[in-house]
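All protein chains but one are shown at their positions in the complex.
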Amino acid sequence: MPEHDPAKKWFRCTDAERAAFEAGIKLGAVYHQFVGLAVDRKGVEAVERAIEASVRAQPCVEDVTVRIDRKAVEGGAGPYGYVSLAAEMLEVEVTVTYGKATAVGTLRYVPELRYPLMYIKELKV
Amino acid sequence: MPEHDPAKKWFRCTDAERAAFEAGIKLGAVYHQFVGLAVDRKGVEAVERAIEASVRAQPCVEDVTVRIDRKAVEGGAGPYGYVSLAAEMLEVEVTVTYGKATAVGTLRYVPELRYPLMYIKELKV
Amino acid sequence: MPEHDPAKKWFRCTDAERAAFEAGIKLGAVYHQFVGLAVDRKGVEAVERAIEASVRAQPCVEDVTVRIDRKAVEGGAGPYGYVSLAAEMLEVEVTVTYGKATAVGTLRYVPELRYPLMYIKELKV
Partner (left out) sequence: MPEHDPAKKWFRCTDAERAAFEAGIKLGAVYHQFVGLAVDRKGVEAVERAIEASVRAQPCVEDVTVRIDRKAVEGGAGPYGYVSLAAEMLEVEVTVTYGKATAVGTLRYVPELRYPLMYIKELKV
């Protein structure tokens, strides 16, 4: 992110709302860019690092960690020994800052909901 | 969206921040799901409707419109008469509500930035 | 496809092999472009038509049909009433011609393999 945000004037919201918005973009991007990808045990770490690299390339990102469930990759492998990456296998945490606001967005499978939930774990100004 | 949000307890933010977050997810999803798609003049309307249908299927979405630049589709066609959908060709406006908050998120190419910008056009509580 | 294939000179193979190659591209494209898409009962038909439109836009395609499993869409819906499109829900048949060769490529879930298989159902010259 450049020091002066070149897109600032298009936004009608607070810094905290902007941080929340940017966190949502990043999680939506990871999900819809990577779900369906062929992954096997040998390749899973390279895929995690690439997802992190791709998130880090985007504006406002302070930090990001991506983990893919090894058990799901090994246990779910089909007749050819790989799986199609599903959102349920992903755990993503991204920290986004804008102005004085910091948002931590998470994507992870929530067993209680049986759903890979994207949520705001923390938002402070 | 069901009347009672089953995921409410995982969020640490206001309704307005949640609406901003949800708008970000939807725009990130459209971009990263559909960019790269093969489109030609005959198919462009079907693609617009499908993107809208897919956004509408997601939580908190009140309304959505998607437009793909016809000139770019026709003028940019390669040797086989189609284009690969680029973010620069897309104009998306999504209205998201959460509790008492409503956010309007937009994705459109901003010539001044030479960039397909996602931004919050409006956010009211 | 234009009458004279502008890319012909780059290929080192027969017309039948080219038809098989082109069928593979189309099925790989559908899978990796659309898996992960949010779909609900109301939007499923629009999504089918858009996938077909996108395949038809590509070179060598004679015909294509796409079907998404309604039961999977309705029965698998999560807490917000939609599903993430999985390859297992898709049935795609694409007919590709090149020169005198015609290939019919299929993507469908094969219960015996527990796998969404892409295969060549027919290839004639």
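Here are some notes:
The chains carry the letters A, B and C, assigned in the order they are written, with residues numbered from 1 in each.
What we mean here is this: a residue touches a chain if its C-beta (ideal position, glycine included) is under 8 Å from a C-beta of that chain, and two chains touch if they have at least 3 such contacts.
Since the model is a prediction, treat every value here as computed from it, not as a measurement.
Residues 6-7, 10-14, 16-18, 20-29, 31-33, 103, 105, 110, 113, 115, 117-123 of chain C touch the missing chain (whole complex, contact as defined above). Not every partner is drawn; the one left out touches chain B at residues 31-32, 34-37, 78-80, 84, 86-87, 113-115.
Contacts to the hidden chain, counted on chain A, fall at residues 1-2, 6-7, 29, 33-34, 36-40, 42-44, 46-47, 49-59, 79-82.
In this text, only the chains that are shown with their structure count from here on.
Rounded to whole angstrom, the centroid-to-centroid distance between chain A and chain B, based on C-alpha atoms, equals 18 Å.
Mean C-alpha positions place chain A and chain C at a centre distance of 28 Å. With centres taken as mean Cα positions, chain C sits 25 Å from chain B.
Residue positions of chain C touching 2 or more other chains, listed in rising order: 34, 36-37, 79-80.
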